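A single protein chain has been removed from this complex, and every other one stays in its place.
Take a look at chain A:
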Amino acid sequence: MQTLVLALYVLIWPLISLAIFAIIGIATVNDIRVARRDKRELV
C-alpha cells in the first residue's frame, strides 16, 4: 500500500502537468484561430 501511495504521490505531478500542457496547447491554437479571424496579431 505504501509503495502504491508513494508512486502516486510522485507521478501525480507529471500527470497534472500533462493535462495543463494539453489545455494550454489547445487554448493557444484557439487564440491563433481567433486572431486570424479578427485579422489582428497574436501578441
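Basically, a residue touches a chain if its C-beta (ideal position, glycine included) is under 8 Å from a C-beta of that chain, and two chains touch if they have at least 3 such contacts; residues count from 1.
Simple rule for what comes next: contacts and distances are computed from a predicted model.
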Expected UniProt protein name for the omitted chain (select from "Sodium:solute symporter family protein", "Putative spermidine/putrescine transport system ATP-binding protein", "ABC transporter permease" or "Ribulose bisphosphate carboxylase small subunit") would be "Sodium:solute symporter family protein"
Touching the missing chain, which residues of chain A? 2-4, 6-7, 9-11, 13-14, 16-18, 20-21, 23-31, 34-35, 40-43
